[in-house]
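Only one protein chain is missing from this complex, and each of the others stays in its spot.
Each chain gets a letter, A, B and C, in the order it is written, and its residues are counted from 1.
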Amino acid sequence: MNLAFIGTGRMGAAMVRNLVAAGHRVTAYNRTREKAEGLGAAVADSPAAACRGCDAAITMLPDDHATEEAVFGREGIGGAPHIACSTISTAMARRLAAQSADYLSAPVFGRPQAAEARQLLVVAAGRPELIRRFQPVFDAIGRQTFVAGAEPWQANAVKLCGNFMIASMLEAFGESYATLEKAGVAPHLFLEVMSALFGSPVYANYGRIIADRKFEPAGFALKLGLKDVRLTLETAAECLSPMPFASILRDRLMDAAAHGQGEKDWSSFALWGRP
Amino acid sequence: MNLAFIGTGRMGAAMVRNLVAAGHRVTAYNRTREKAEGLGAAVADSPAAACRGCDAAITMLPDDHATEEAVFGREGIGGAPHIACSTISTAMARRLAAQSADYLSAPVFGRPQAAEARQLLVVAAGRPELIRRFQPVFDAIGRQTFVAGAEPWQANAVKLCGNFMIASMLEAFGESYATLEKAGVAPHLFLEVMSALFGSPVYANYGRIIADRKFEPAGFALKLGLKDVRLTLETAAECLSPMPFASILRDRLMDAAAHGQGEKDWSSFALWGRP
Amino acid sequence: MNLAFIGTGRMGAAMVRNLVAAGHRVTAYNRTREKAEGLGAAVADSPAAACRGCDAAITMLPDDHATEEAVFGREGIGGAPHIACSTISTAMARRLAAQSADYLSAPVFGRPQAAEARQLLVVAAGRPELIRRFQPVFDAIGRQTFVAGAEPWQANAVKLCGNFMIASMLEAFGESYATLEKAGVAPHLFLEVMSALFGSPVYANYGRIIADRKFEPAGFALKLGLKDVRLTLETAAECLSPMPFASILRDRLMDAAAHGQGEKDWSSFALWGRP
Partner (left out) sequence: MNLAFIGTGRMGAAMVRNLVAAGHRVTAYNRTREKAEGLGAAVADSPAAACRGCDAAITMLPDDHATEEAVFGREGIGGAPHIACSTISTAMARRLAAQSADYLSAPVFGRPQAAEARQLLVVAAGRPELIRRFQPVFDAIGRQTFVAGAEPWQANAVKLCGNFMIASMLEAFGESYATLEKAGVAPHLFLEVMSALFGSPVYANYGRIIADRKFEPAGFALKLGLKDVRLTLETAAECLSPMPFASILRDRLMDAAAHGQGEKDWSSFALWGRP
């Protein structure tokens, strides 16, 4: 396929490489042009230029604001067929769906390494025939595709709740470590037990980051994590669904951000209140 | 070794079988005597009788109260060498340590099936040479032993925090399912994504129980889960460590108990407030 | 002075009557025209028409949305001098300040009866000379004026936090009543003690509404209370200030709204979870 790809940060760059490797023709755009080069894709000077003649534009941008600019801005992608892989709000997903007749939300789970290894989990939502048409795109970037529903924003709701699940795990680790340290038990011992109990690489990985207090470089910046928990609460508020854990997470993340941790790994909020 | 085993419920019975299979000589005691029979162990009429001449008494009882009775009661095990595998409070562990010169806390993680398959995780704490001495006991019942510290109650702190980690996961599932259902996304779809994301059998198992709303028969009764979260908060209070997630869990579990769910699986609290 | 008054609901109507009684010339506008009649004010067909030649336009509208329409809409008040007495967001106050060179936020505390009796508390913010100029307006509607700062939105922050203080009292009553009822103590006995302890008419009044479960007719609709707590949390989020009580209140109010209590008195959320 002929694909436009908007946003070649660490995640996006890896995805472009995999799309090219799978035989797609990709034209990339990035605000800092250099980051779009050397990926095996043509490089365009604007989202609009990247889209010219494409089968679909894929966006992989940090937030609603950047997505808005890339779509609705001057020289934006406008009404072109569009697959948004970014973690955006359900409200923004609805605006994008109103803008393009052929719109899919397809947010992804996975850190940059997973993106490079084509191991992302893709959660897609939108018209079934559209999802079928773009299955080769999803296959090129991830190891599995899930279909969340016929309304694009439903995929974003799933992505936000997934991040909330991870954040809840981080807080649970943080509270346990805090109590156990005061009880004289080493966090690493607890981590070992939890790794054996849950048998999950996500637990092993994040549990170690917190136990080691190794929050730099950030795998996922705290300010983005805060944004995601806020969006989760907004989605929950739209349907009047209380999420008390999410409220606590928001408070913790805000507090961490207020203490200058915005650029550190988001798991650093779990050390809240400790020296 | 010559072992006394007090408390042959589903968990205890499986542990006795494995101890016998490993070549230990076991004398079992259970309040309902029949449950102690047919396990390959001799059966005694009281904890005291079971202990006579034993290298250690192992207790596997539902709570502090039952443990208190079995140890300090008339015909209790008294000052005999003692390994408490039950999920008890850190305060009770300190009382037991004061009672017996050779006392270990060794609570276990795992449901009855894991006990049968000798797949329990054992978290032991106490004097190092005592842990070494009883390593064969741990090997006979579990797949891995972790040493939490030289103070027996530290193992109980780890066990309580581990259960708190699981309860936090249950609540996170509950909140996500609630929001997603209102958003028209099926819980089972979300479960699939989370199973792939976390890669953890614990997530797959509990996520399905809640999605299926299949809370009977209970794998672990809600009233026991409530007890455990309370004990976690008590341990945290001893060291002035706030655990806001645990506070919410306590409220949810209390509410569920007040609505008659005490005998259902503890994961049923996650459906809180929903029809 | 020549005043335009936009929004003559129960609160606004009482305020107009007091402004007229104090000798001001008032031209009123209300979407439902009849509600603007019989108050001693001229009646206009649009906000713009009401403003013609006025010294200031006063708005008293239910929320941001209605205020936006009355100001920025076709036939809105536009850039006229403007005093917004409504409970609006701090973000909206900043937009209004950008729109009119002579803008004051002056939200009020008090129920309709207090408005009628000229007993409102006025919290004003904006340029000092502007506040001085309009002091006669504040004197005509309230018993006391407080100056929150030189930035108009600061008055809205104070108003939102004030409503949050009341909501916190409601929840505290609700939790106490719930526990005491289960303990066999009548809510009315507790109310009597609290009335004596706090010596506050606000406690006596709201404590009785909840004890009597008399939530209709609504003095202040729950859906508006929910809106206010949301705006409080938004203001807090702007400055990264965690407000855990406010988060709980939001959850409670959402839950009550989801159960159809949106038009009842907002204090009804305090009965949460009870038959």
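Rule of thumb we're sticking to: contacts are C-beta pairs under 8 Å (C-beta built on N, C-alpha and C of every residue); 3 or more make two chains touch, one makes a residue touch a chain.
In this text the structure is predicted, and so the values were computed from the model without any measurement.
S.K.: Considering the complete complex, identify which of C:Ala21, C:Ala101, C:Ala117 or C:Met165 is in touch with the unshown chain.
M.R.: C:Met165
S.K.: Which of these, C:Met1, C:Val185 or C:Ala221, touches the one chain of the complex that we don't see?
M.R.: C:Val185
S.K.: Among C:Phe5, C:Tyr29, C:Phe109 or C:Phe269, choose the residue that contacts the chain missing from this document, as touch is defined above.
M.R.: Only one listed residue reaches the unshown chain, and that is C:Phe109.
S.K.: Under the stated touch rule, tell me which residues of chain C contact the chain that is not displayed.
M.R.: 90, 109, 121, 123, 144, 146-149, 151, 153-154, 157-158, 161-162, 164-166, 168-169, 171-173, 175-176, 178-180, 182-185, 189-190, 192-194, 196-203, 232, 235-236, 239-246, 248, 273
S.K.: At which residues does chain B meet the chain that is not included here?
M.R.: Residues 230, 237, 240-244, 247-248, 250-252, 254-255, 257-258 of chain B touch the chain that is not shown.
Convention: only the chains that are shown with their structure count from here on.
S.K.: Hey, how far is the Cα centre of chain A from the one of chain C, in Å?
M.R.: 39
S.K.: Calculate how many whole Å lie between the centre of chain A and the centre of chain B, each centre taken as the average of the chain's C-alpha atoms.
M.R.: 37
S.K.: Measuring from the mean C-alpha position of chain B to the mean C-alpha position of chain C, what distance in angstrom results?
M.R.: Using C-alpha averages as centres, the distance is 53 Å.
S.K.: Can you list the residues of chain C that touch 2 or more other chains?
M.R.: 244, 255
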